[in-house]
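Sharing a structure, written as C-alpha cells. Questions coming.
One chain of protein is taken out of this complex; the other chains stay put.
And now, chain A:
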Amino acid sequence: MSGSATTALAVVLIIAPLLPSLASRTVAFITGRRGAPLLQPYRDLVKLLGKRAVYSRTTTGVFRAAPIAVLATPLLAAALVPFDGHGSLAGFAGDAIAFAGLLALGRMLLALGGLDTGSSFEGMGASRELAFASFIEPALFLCFAALALTTGELSLGRMLGGAIDRGWAQAPASLAMVGVSLFVVMLAEASRGPVDDPATHLELTMIHEVTILDHSGPDLAFLLYGSALKFALFAALVVDTLMPRTGWPTPLAVAALIPALAVVAVLVGVIESTFARLRLVQVPQFLAGAAALAALGVILRVR
C-alpha cells in the first residue's frame, strides 16, 4: 500500500505544474488563442531556478522565508492525501485539521512576506488573500466534517481511501455536495476561476499574483511550484471524493489519477472562460455558498 502511495505522490509532484498550465491552455483554446505550450511551466521553473534572487533592502528574513513555507507546507500536506485512492503516506486521526493548518501556515507566511516588502499593492494582495481565506476555511472544514460523518473515519487517508465507498452507499447526496463544495474551494485556493484571474497583471485586480510580485529567481520558482501543488492537492481531493477507487487495483487507481486530474484542470479552464470574474464583494458570497453546500451535506447526514 505504501509503495503505491509513494508512486502516486511522486506522479502528482511531477505533474503538478501541468494543471494550471492545462487550465490556462483550455482558456486560450476557448477564447480562440493558441496559448503557451503545456510544458512551459517546467521551462519557467528551470529558468527561474538558474537565476539569482533579488532582494529589496527594505525586506527582512520573513520575505525570504515565505517562498520556502509556501513550498514546504503543501509538500507536507501532500503526505496526508491518498492520491492512489487507497491510503496516504502518513496519517493520524484528525489529520484533516493538520492539512488545513499546514495550508493556513503557508498562507500566513505568504501574506507576511507580501507585507514585508512595504509595497501597498502587495499589502492589498495579502489582505485579500487572508480575507478570502476566512471564507475558504469554514467551507473546507465543513467538507471534512461531512466526509468524516459519512465515512465514520477521522483521517484523510482512511476517509477518502478506504471508507468512501461505504459513504457513497449510505449518503450519496452529502458526498456529491462535498464534491462540489471542494471544487469551489479548489478554485479559490488555486486562485483560479471566478475568484481570481491568473492572467491579469493589473495590480488592482490581482489577488495571488500581486502578493508574489516582488519575489524573483528560485524564490518565485518555489512560489509557482507551491501554488501549483496546492491546486493538485485540492484537485486530488475532489477526484478522491467524486471518483472513489477503493476497489480498483492500485496500478490502475494511480494511472486513473492522471486523466482525472486533467479533467478537473480542463473543467477549471472551462469555468474560468465561461464565467465572468466575480466582483471582490461577491467572492465571499460565492465561497459562503460553497460552505452552505457543505453544511447542507453535514445536516443531511446528521438528521
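Note that in this section contacts are C-beta pairs under 8 Å (C-beta built on N, C-alpha and C of every residue); 3 or more make two chains touch, one makes a residue touch a chain; residues count from 1.
Assume contacts and distances are computed from a predicted model.
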| item | value |
| --- | --- |
| Which of "Osmoprotectant transport system permease protein", "Amino acid ABC transporter membrane protein 2 (PAAT family)", "Hydrogenase" or "Heme exporter protein C" matches, in UniProt, the chain that is not displayed | "Hydrogenase" |
| Touching the absent chain when the full complex is considered, from A:L130, A:L154, A:L278 or A:A292 | A:A292 |
| Residues belonging to chain A that touch the chain removed from view | 172-173, 284-285, 288-289, 292, 295-296, 299-300, 302-303 |
